[in-house]
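Omission of a single protein chain aside, the complex is shown with its protein chains in their original locations.
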């Protein structure tokens, strides 16, 4: 291990020795303090060219915006916030250099261009790092910002690399760099193959980017490689679309599922449903807020904690609404529209008064962030979780409704309240709990929706129409209808969107719903027979 | 025949309401135009246009009540008909701007100019001719309602399903009208009108006339609605509302009945929209917003659905409240409005007018019952409440 | 069978209908002659109401022919058209317009033009008024003519519905369990009423009250499991072993 | 009473726009309070009359009328969306009152009675595009917006501008979405696709309001980094970012005339006052607030100069008035009723603030865009004797291209 490390250092030095003489990294770094963006970009190139591994932390800090210049003498430091002060770190040695007030420093500004340059420079510099993960990241960085300068570094690193995965990545990085260099046509031809084998959008991007500069003789190879990848992508694109549709559908499902109870089962035209979703989302916000200030370590658990909290809060609100208003309206379903509309206005304004009218920040826990690739598809984690979550809720609810005695009582009460009472069912209790359940479910939907949408007092309004649409399209009173309705509307939307655009797509979906209802006047999963007409 | 039809409409309450409206139509403009601003009797123009706006809303609510209160079709898309009538009027007014627009184009409205349109789209042709435009005010909403209703009622789309597709209709229209490419000015809509029939829309005289017209049209539509609901047709309507299939088994064509009512109602809504636009000075796709249509339902319910005066009172009351509260308690008015809605449902279950009527009827019944059985023990006065609690 | 088609007022041949695989009517054939009063009995679930649903256009048969007046194919018509042809129906569960008064219920049922404009401009004429009053007498609801139908008792609603049927003046009356919930005396009276009506028109009446059927004294058809089990005079049918076993009990 | 001068505040406090406009109402109340601390105007105290037009455009017209006719306000500060401005414009012209409009907009308007203190497209969009082209070497452009007038017009101008700079048609992708669009999966992946053509690509976003949060969340989740495909937005400010976890968004850009992070003493002072006024030191400031600040101060100065709040007098005296803006310079009210402001390009930072990466000298707001064929000959000058909002330099007449 040690031997290998030494040889690596040696190798590194041997490669970069010529440039070492040209410049002193410390001086270069200090120059950053006064440089314009353009100059800074050149400086980064020069710093990288020193090949001195000690510059890595400084470049990293630069990219992160942690590099500051002292106003008095222009000396540059890596800083860490320490109250009103900065803890200073020497950019090259990494030694601490005391503390000083923030006001004595100016930030060395960084922009996207510089970040890109830094990424590429760091890629080259860290290719030989002893840490496997760092090497992998370095290869990745080189892959993403191809430049001829890195080619030799990559080749050197490649020669030494033993880890299979890092090696393939480096091969690819090399191929990319070859394409950007002025190597021979044959070498480039091979490189095109390697890049093509990478597949995906990125490969196309890399190949396209060299297409303008490449030698004419290589053009056919390039074109066929590109069209080959595109062919593969076509199929994946369809899959991707289905996935988008399903994930949109699951959002609709989430939004609608509480309504499937309060409206679908209980027959209450519940205009305050959206506000329940909103309150759920705000509960998440409050939970996260408490966690952020008191138990930051628990942040990744915040959603798990928010779920029961949101459920309880919204169910309680639902309970109050049912006991205070709705229960006087049974048998007068249309009046519920008026009352719940009033309730929704009040809830919106209440939230606005308490939390203010602006968006609140609800963070994504790490397991809800980012994406992974599934073949040629990109699947974002938050969507995946939401799909799973909505299905879980759906099936839990289905089981409750169909299998439990509470579910049976719930349905009996809503079909004939008086008779249910005469059968010994405690109708007031069942009513209250049913409404609370529907509200609570809307609340936990709010937890999930807070992950993809903004948390503002208007949140509920944006879902209420879609929710009613889904429940009705699926067939009122049929949970399966809500599921299938939501998913099919989602997929339909996503298949229309690419060809006609989002706006027309949405209009078309609405028109199709109108037409569909003509064919099936009682929705997708219509209840049939005498039972309904009676 | 027609005379009989109309005469039947003029039952006590309707006569009073029509009388009040006609008096309004004459008095308010007179007070606005003939008295000086300092005079205690003076009605400022601002108040007059506000009242005019409420009357348009009242007409819209009346139109909705005809289909909802009497025929049981809960339309959540009536705002669309209102907006279409408004757009027809707006198009006329836009064309009247002529070369006074900012770009001075004699034909194209401003928004077309700066979006680089070279010529007027076909559906704008003829809209500069007043009679054509006025015909469109009736035809466009009427036709949409007819086509929509033709399909929906024939397929027996009912109840919430119908409500939701009407909502989908207005929502789709809203999205469509938001698009600049539609040629209706996108989200900014049509605005900055100059004159109507050669009169400046901003002149007090014009405003007074528009106000009178709003009151008179409301009165006329009220009479028509009353005539419809008090005819045998009106009874069939209520039959459709309560037991649609039974009406079919009696041999009535339910789809025609609904279609007729829906179309008439849409046309009334269109008139309301057309009167609304010159008075508020703008029409834009916001009028198609589903929430607006729901609000109309709310006004109707507040006033009392299934009564003719109710929706008028409801629309005026809620909007007066809204005007007042948004100025007096800008931060808290939604609480007041929401509270009003909840209060009405709980304490005036049939809406304001409906509940008054019901109380009246109950008192009459009780009196009759007491007279008939005055030897019986006096009945328990707490009963109606108890019943309401069930 | 087929030769009866042109002369009969109601002609059903081979009518079958099933719901989710359950055969409610099973190749039912059945003919009513003009001016005939026909009684139908049969166990619960035999398909009697379903048969009426088919005749009135509420349910479409899976197969089979249904003809009215020998020529009109009822399977191609909807409820309103069939009603306009002159087929009136009283439902098993009394269905009246609950928020209308007794009077208005009858007025709506009255056999007058039913188009949109005809109803808009309709005025109650003297003879219409007399007719309604006459019916009110018959159904003994004169005293309650201004009450809304919702406030009637179950039996009174039955009567009101019969009254509506009379007002409709149909050529063919389908009456589903008219005497359910009536006292014996009323039952007897209903029988007289129906017989009187049947002098000028055809009537099909479904009942479980054998006393009532006997009072009618007409041809009886017994349905079971969706098809005809027995047909003939009341004595003939009620002595049929299968009928006793399936329906009357011992 | 006569011992106060009333000013109207016409911002939605409920409905869809409340999310943006409520802050401006608070800002106006603060400005009035501050002014009163300084002794008011013309020796009288100012009194703010707040109404709620509830995001409902006809209600805007009604409330404007109410403020002017009933409350007799001297001037109104308000509106956010163009629709609301269009709705009240005739009212202000008819009743001859003054509106200060503090939000960036599409231009193509100049009214005698309205002052546009927000940015016109040339004060925001064009410099932003220039920055991306020059500093980041962007060659391929996605113009993504909400489907309404401001984005459509801005994109039209930008497209004309880009093409005049030699960008090819196929290197421009225009995409529109409905209001409050929340499912951005397809569009973000389309952007990714469009960006993989080997040329440096950027997104110019005129996406409005609420739709931004899900858009940025999707960008972050699909891993689009600012280094790869930067997004420059014209409607995203500190307020919008407050609802987001900005860590994955570092480097995306916005173009405004003001950022809270601007390093200037007036700004520090302003922020301090704001925090004290709202009793919340987390409340952010943003560009429309600055525009309101400029508009308000310009009005105060003009009133003091005119010695009266009378509309015509103020309209005369206000042109040429210069007041400090919050980025350390001054803004001047121009004869076209727009103002001069510097254009700042900022990059999003992890703390939800922007870091200015470029600042231009003050730019005059251009009401009639030079990149729209029917507008390029128009100018606006409300000084006498021209006193015209749409003077056609080609024909030498007031009143557009015709007449």
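Read from first to last, the chains carry the letters A, B, C and D; within each, the first residue is number 1.
Simple rule for what comes next: a residue touches a chain if its C-beta (ideal position, glycine included) is under 8 Å from a C-beta of that chain, and two chains touch if they have at least 3 such contacts.
Please note the rule applied: contacts and distances are computed from a predicted model.
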Looking only at "Amino acid/amide ABC transporter ATP-binding protein 2 (HAAT family)", "Fumarate reductase subunit C", "proton-translocating NAD(P)(+) transhydrogenase" or "Na+/H+ antiporter subunit E", the name UniProt gives the absent chain is "Amino acid/amide ABC transporter ATP-binding protein 2 (HAAT family)"
What shown chains does the left-out chain touch? A, B, C
Can you tell me which of A:477, A:501 or A:523 touches the chain that was removed from the display? A:477
For the chain left off this view, which of C:5, C:171, C:195 or C:208 is in contact with it? C:208
Who touches the missing chain here, C:34, C:70, C:115 or C:155? C:155
Sort through C:74, C:182, C:205 or C:228 and give me the one touching the missing partner chain. C:182
Which residue of B:15, B:41, B:197 or B:362 touches the chain not shown here: B:362
In chain B, positions touching the absent partner: 362, 365-366, 368-370, 373, 376-377, 379-380, 383-384, 386-387
Where the unshown chain meets chain A, residue by residue: 405, 408-409, 411-412, 415-416, 418-428, 477, 527, 529-532, 534
Contact set of chain C toward the excluded chain (per top definition): 19, 22, 42-46, 48-50, 92-93, 140, 151-156, 158-159, 177, 180-186, 189, 208-210, 246-250
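As a working rule, only the chains that are shown with their structure count from here on.
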If you tally the C-beta contacts, which comes out ahead, A-B or B-C? A-B
Would you mind pulling out the distance in Å between where the CA atoms of chain C average out and where those of chain D do? 74
Express in whole angstrom the distance between the two chain centres, defined as the mean CA positions of chain A and chain C. 66
Junction residues of chain B - those touching two or more other chains: 175, 178-179, 245, 331, 334
I need the residues of chain D touching at least two other chains; which ones are they? 13-14, 147, 176, 178
If we count contacts the way the header does, which residues on chain C are in touch with chain B in the complex? 56, 58, 78-80, 83-84, 88-89, 95-100, 104, 107-109, 114-116, 119-123, 164, 168
Residue positions on chain D within touch of chain B in the complex are 13-14, 50-54, 56-59, 61-63, 65-66, 69-70, 81-83, 86-87, 89-91, 94, 108-110, 147-149, 152-153, 156, 176, 178-179, 372-375, 378, 389-390, 392, 399-403
In their shared complex, chain D is touched by residues of chain A numbered 37, 65, 107, 109, 111-113, 115-116, 119, 144, 201-202, 204-212, 240-241, 244, 247-248, 251, 348-349, 352, 356-361, 363-364, 369-371, 378, 380-383, 451-458, 461-462, 493-494, 497-498, 501-503, 506
